[in-house]
Each structure stands twice: as C-alpha cells, then as structure tokens.
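First up is the structure itself, then whatever we jot down about it.
As you look at this complex, bear in mind that one protein chain is not there, while each of the others sits in place.
Lettered A and B in written order, each chain numbered from 1.
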Amino acid sequence: MSWAWFHRFASPPWVYGFAARWTPWFGGAALLAMLWALYAGLVLAPPDYQQKDAFRIVYIHAPSATLSMAVYTTMAIAAAVGLIWRMKVAHAVAAACAPIGAWFTVATLGTGMLWGKPMWGAYWVWDPRLTSELVLLFLYFGYMGLRAGIEDPVKADKASALLAIVGIVNIPIIHYSVTWWNSLHQAPTRLLGKADMVWPMVWPLLLMFLAFFLFFGTVLLIRLRAELLRRERNASWIREVLA
Amino acid sequence: MKTGSLDVARLVIARDLRLAFRKPSQLLQPLMFFMIVATLFPLTLTPEMSRLRDAAPGVLWVGALLSSLLALEFLFREDAQDGTLEQFALSGQSLTWMLFAKTCVHWLLTGLPLALSAPVAAVGLGVPAEAMWSVVASVALGGFALSLIGAISAGLTLGARRGGVLLSLLTLPLAVPILVFGADATHRAITGGDIGPPMQLLGAIAVLGVTLAPLAASAAVRIGLE
Partner (left out) sequence: MSEFLSMSGYGKYLWPAFGLGFGIVVVIYVSALSSLSRARQDAKRRLEMQS
C-alpha cells in the first residue's frame, strides 16, 4: 500500500481542495441528522420515570460534552503529528480545533447548569466532573492565548502543540472523575448491550452524537481552509483558489 | 573531560543560589506577597476566627499559588535574556537535568520558605497549633509539585508577549489537582483528620512531575530558543 495518499494530506493546496469538496456533504448530513435527532429526542422518546421530561436535556448536553473532549483530543493528536512529522497542515488542524472545542465546552457547562438546577437544586457544584470540565475551558483559553502571544508562527505552532499535549491529562480526569470520586454528577450510563436506558431513548442520543461529530467535521473543514489561507502567504495555489 | 551529572547539577544549583542571594530583596518579595494576600482575606471576609479557620486551607493555598506564580517568572526569564539558557541548551549536557536542578532551586527559594512561613499566616487564620507541622508539610510538598508544573509554563511563555499573565493562565489548569489535594491535606490537618491519603496523592503528582515536567520544560525551552 503506497504512502502517497498519506503524503497528500501534507500538501496544503490538496487539503484545501479536499476540505472544500467535503464540507457540503458533512454539513448536509449533519443538518439532517440533527433535525431528525432533535425531533426524536423531543417528541418520540418517552419521558423518564424519575426525571420526566427534564432528561431530554441529555440530547444537547451529552453530545456537547463528548465533543468538547473529542475536539481537544483531536487537537492534541494533530499537535503531536505536527511536532513529530513537522507537518504544517497538522498544526493548522490543531489551531482550527481550538475555538470549536472552547464553544462546545461553554455549551456543556451552560446546558449542564440548566439541568443541574432542577435535578440537584443548584446551578453549580464544585464536584470533580464539573470542575475538570471548567479546567478544560481554561486549557482551551490558555492554548488560544499562547498562540496569540507568540509572534513567530512556527514557534507559536510548536509551543501551543506542547501545551495541548501536556493538557491531555485532563481528558481522562474528566471522563473518569465520576467513577474515581464520589461525584454528584451521574455515573456513566451504558447505552448499548445491557443498557441503562430503553432503546427509544437511546437511539435519538446516538443519532445526535453522530450529528454533532458530522457538524464538528463540517466546521473543522471550514476553519481549516481559513487557517491554510492565512498561513500560505505567498503561494500560487491561493491565486487559483480565490479566482 | 566530560562533567558528570551530579557535578552539573551542583554547578547549576550553586550558580542559581549565588545569583539569587545577590538580590535578597527579590527573594523576600514572594513571601511578602503571600503575607499580604493572607491578610487581605480576613480583612475582606470576616475577622471571626472560627469562620476564618474554615477558609484557611483555601487562603493559604491561593496565596501560595499566587506567590509561586510571581516567582516563576524569574525562573527562566533572566537566564533567557542574558543567553545562559542558550548556553545550557548548547552545552551537550542534558537540558532536562539542568532545568530540573533550576526547578529544585526555585522550590528551595520560594516553595520551601512559603511552607515554613505558612504557620505565621495560619495563626492569623485561626489554625490550631497542633496542625502546624502538617500545614507546613502539605504546602512544602504541594509547592514542589507547583514548581515542577510551573517550569513547563515558564518555558512555554519564554518568547511570548505579556508572558507574565499568560504564565499564570497556563499554570492554573495544570495546577488544579495540586490545589485540590493540597487544600484537602491542609483542611484535614486543621480539623485533625488523617492527612495520609491526600499527601500520598500529592506525592504521586510530585513524582509524576519529577519524571515528566523537566522533559516538557526542556522541550518548551528549546522551542523558545530557536
């Protein structure tokens, strides 16, 4: 199997074209999945025995939370690839991820607060999961702040890449905090196999997860194009692309 | 003649200590800052000792963290400016080991004095005398872990504008576990509980820090020196 297809991903003009071509497909699929999952979650799924209709917040809260962590992980992996193989495109991917992940983290914290108030009686508690998710937001801000604070773009790429990699320890902490500590936040819910939720509640959630991942792909491809344009100052391929 | 690792460490530590004691006022600044912070809380919260005692772990740790952050700036900045860090990186010796030595000096000059003076602040916060040794121990161990983590962010912000603010912003998320367990240890010390579990966790973080932080710090410094 030739490595040619992998090498294409190192070429900014090729990646730009790839991103431009695939954005509408990811976007269309994301929109469809989101609308369908929204309808299924709000209308089709039966109310919960204990939480009644309040449990439906899971359809916006859980995907946001998962994406906030998945985007960071993508960012850290892209950063590592950029450092190890010195690929500019990888650094561009990492840079594109940061604002997306930060927003998802805000959404997670906000929707979580609105779910916490009726369920626990408080908008916020300093329990390990909420605290480490807040720390994740600080990490995103730190990453973006470090990038903005270093003039030399190559140094900015490398330094922020190192930060992203160091901060990856927070992700398992967020995820396992509910099992390691006595946390107010709910323990992980088994969705498949011996599920803790009935299927009519589960499949809209799985669909929403898919929708959010497709959405992340869409937005990443858009921001990646912007990053590549900003970085490739004098390249001739830009002339063709803009025409 | 190749210099051995222990000799390198001794040389770096001796140099840093000598330079630091040339400006003793700079050494006292973090301590003074700590005292001021510890005073601000009773002034703004409440003079009631019983309620201050509850807040004491947090006040001590926030004060220690802020003072450490202040002192972290000096860890690499002067050496970066006068070219010493570059010489370290080019010397053919392990930059990781040299930075670890520098971090140890930073703790000796900041974290340890903070820990030893914590009782003074603690008295003002209503902490009982029996708890003092545990308070010192927890702040000392946590301070060591803080210095290690801080070395990473100090290295990362070497080339950045407004590095000082950024340094604090970057250190904070990574320092959260240290704060959580350190404050827990201090809290247990004050209420007479068993400080074993959080101290062990602090120790584990410190060990992890010792093995990984200087590596990350030296990578960060090399990036900044390019």
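We take it that a residue touches a chain if its C-beta (ideal position, glycine included) is under 8 Å from a C-beta of that chain, and two chains touch if they have at least 3 such contacts.
Note that the structure is predicted; figures quoted are calculated from it, not measured.
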Contact list for the unshown chain, restricted to visible chains: A
Sole contact to the chain not displayed, among A:A10, A:A29 or A:A54: A:A54
Touch with the omitted chain, as defined above, among A:A10, A:A29, A:I77 or A:I222: A:I222
Absent chain, residues of chain A that touch it: 34, 38, 42-43, 47, 52-54, 56-57, 60-61, 64, 99-100, 103-104, 106-107, 110-111, 114-115, 117-118, 215, 218-219, 222-223, 225-227, 229-230, 233-234, 238-239, 242
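Going forward, only the chains that are shown with their structure count from here on.
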Averaged-CA centre spacing for the pair chain B and chain A, given as whole angstrom: 33
Complex contact set, residues of chain B against chain A: 152, 156-157, 159-163, 166, 169-170, 172-174, 176-177, 180, 216, 219-220, 223-224, 226
Complex interface listing, chain A residues touching chain B: 131-132, 135-136, 138-139, 141-142, 145-146, 149-152, 154-155, 158-159, 162-163, 166-167, 170, 173
